[in-house]
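Here the complex is missing a single protein chain, while all its other protein chains stay put.
Labels run A, B and C following the written order; every chain starts at residue 1.
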Amino acid sequence: MQNTEDRIRASFVAQGLMTTIGAKLDRVADGEVQISMPFSKSLSQQQGFVHAGAITSIVDSACGYAALTKAPAGFEVVTAEFKVNLLRPAIGTRFVAIGKVQNAGKLLTVCTGEVRAFKDNDESFKVVAIMQATFVNVSA
Amino acid sequence: MQNTEDRIRASFVAQGLMTTIGAKLDRVADGEVQISMPFSKSLSQQQGFVHAGAITSIVDSACGYAALTKAPAGFEVVTAEFKVNLLRPAIGTRFVAIGKVQNAGKLLTVCTGEVRAFKDNDESFKVVAIMQATFVNVSA
Amino acid sequence: MQNTEDRIRASFVAQGLMTTIGAKLDRVADGEVQISMPFSKSLSQQQGFVHAGAITSIVDSACGYAALTKAPAGFEVVTAEFKVNLLRPAIGTRFVAIGKVQNAGKLLTVCTGEVRAFKDNDESFKVVAIMQATFVNVSA
Partner (left out) sequence: MQNTEDRIRASFVAQGLMTTIGAKLDRVADGEVQISMPFSKSLSQQQGFVHAGAITSIVDSACGYAALTKAPAGFEVVTAEFKVNLLRPAIGTRFVAIGKVQNAGKLLTVCTGEVRAFKDNDESFKVVAIMQATFVNVSA
């Protein structure tokens, strides 16, 4: 995985949006990637919770990089589509997105993801969003 | 609509994420809202195009505010879920999200949205993403 | 279009499910296909309305055949994914699904569709469902 992880870390750094929203690449495993983001007022919707767009950004990237761990050599992945259900308001001090590959085909990879909300140093969490997404392998 | 528009403008200003990504509320009409966002490297994915998360952020807000124009007095809307298809890379100098109400029920409002990519001052555009979304009316 | 229409008519006849649910191929145009289905108790959910699965079946086929009108020669299409919002109970005597291509790429075609409910010979209708879907071109 080292090679893949290096490649994903380099790609992550090139994602301007991840820096803008304060996201960090926590973990890269075969078929599973984790990205976290601290709460910030700069990510809020009108009630002060984290905006669905910021939540979607980290879980889309987590799923996309999970898909990339399964892509053939010389291929990149791009998002074809995703669907997100927001289960409850995104309230917390830290949000962790986990993307997992459900099926990796030649052309398309389907992933599911979830975003967990943590408060301070408490280990317990609430799942605030779930995603089902499709990625396309494209020549790099 | 003036009252609704004022309420939406006040809500928009309270969305920290809209400021962070440089989004502007362009137009509020009955059942339809338009939000625009200039290109910025701070919104990019790894290839330099605008990240799906930023594209989703503006079209989710546009659809949500379109839903709000149809909400009963004393109600807010929150996003229950959305689905986005990314039709092509988000390449352009300016992106315009348009959200439209398809059906407004007592509890749920269903909207569709699209994001158009413009280059410089050219009036022509390409649709880079389409959304289908559900919003819930909640007591304000 | 004659050739494409013939091909779609032949394919439609081979879809056992379309016969089972009483569906008919009404119209094939470039990028747009219409399929209708009369009400039947054999298609109902528990309240007597048409089941979401039957509604989905006709709009999936309508979107898929719309995608096929844009597929390169020698290619079939298969459904990669779809998302359906059910706007109101599927009450009516006849249901008409219309699928339209939104973007046809080399590999993937994105369509939107809707299902209209008609009562008896009344020309007015209510949209009971909308779909956003992705199809993949595969060698026939």
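Simple rule for what comes next: contacts are C-beta pairs under 8 Å (C-beta built on N, C-alpha and C of every residue); 3 or more make two chains touch, one makes a residue touch a chain.
Only a predicted model underlies this, so the values are computations on that prediction, with no experimental measurement involved.
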Touched by the hidden chain, restricted to displayed chains: A, B, C
Of C:33, C:67, C:80 or C:96, the one touching the omitted chain in the full complex: C:80
Chain not shown: contacting residue from A:28, A:54, A:110 or A:136: A:110
Residue numbers in chain A that touch the chain omitted from display: 83, 85, 87-88, 102-103, 105, 110, 112, 127, 130, 132, 134
Touch list for chain C against the chain that is not drawn: 11-12, 14-17, 19-21, 40-48, 51-54, 56-58, 60-61, 76, 78-86, 89
Those residues of chain B which, in the complete complex, touch the missing chain: 80-81, 83, 107-108, 110, 134, 136
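As a working rule, only the chains that are shown with their structure count from here on.
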Lowest number of touching-chain links that must be crossed from chain B to chain C: 1
Classification of the chain A:chain C interface as same or different, half of numbers criterion: same
Centroid comparison with chain C (C-alpha atoms), farthest chain: A
Computed distance of Cα centres, chain C from chain B, in Å: 28
Interchain centroid distance [CA atoms averaged], chain A/chain B, Å: 21
Whole-Å gap between the CA centroids of chain A and chain C: 33
Where chain C touches two or more other chains at once, by residue number: 83, 110, 134
